[in-house]
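The other protein chains are all here in position, but one chain of the complex has been omitted.
And then chain A:
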Amino acid sequence: MSLLDYFRAKKEPTTAVTAKERLQIIVAHQRGERDAPDYFPAMKQEIIEVIRKYVQIDSDQVSVQLDQNDDKLSVLELNVTLPEKP
């Protein structure tokens, strides 16, 4: 980066910033699935199928997250983005 760069047109975020943002998302996702039980992916798929019976959605519009709060309590969080009305 040179001094002249400061006078050039407005800066776009650098690729390193993009890389970091992408990694933060994917790693958070990965960690969410780390402690999940073995049946979790299959259950997630079935939940998506059930919703699809009624509403047309893509699998990336559904987030199913298992949060282990402590030993006794875990929370299954289901987040569905429904398509906008035509």
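To be clear about the criterion, a residue touches a chain if its C-beta (ideal position, glycine included) is under 8 Å from a C-beta of that chain, and two chains touch if they have at least 3 such contacts; residues count from 1.
By definition in this document, contacts and distances are computed from a predicted model.
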TODO: Select, from "Error-prone DNA polymerase", "Septum site-determining protein MinD", "Iron(3+)-hydroxamate-binding protein FhuD" or "ABC transporter permease subunit", the UniProt-recorded name of the complex's unshown chain.
DONE: "Septum site-determining protein MinD"
TODO: Among A:Gln30, A:Gln45 or A:Ser59, single out the residue that touches the unshown chain.
DONE: A:Gln30
- [ ] Against the chain that's been left off, what residues of chain A make contact? List them.
- [x] 1-5, 14-17, 19-20, 22-24, 26-27, 30-31, 34-35
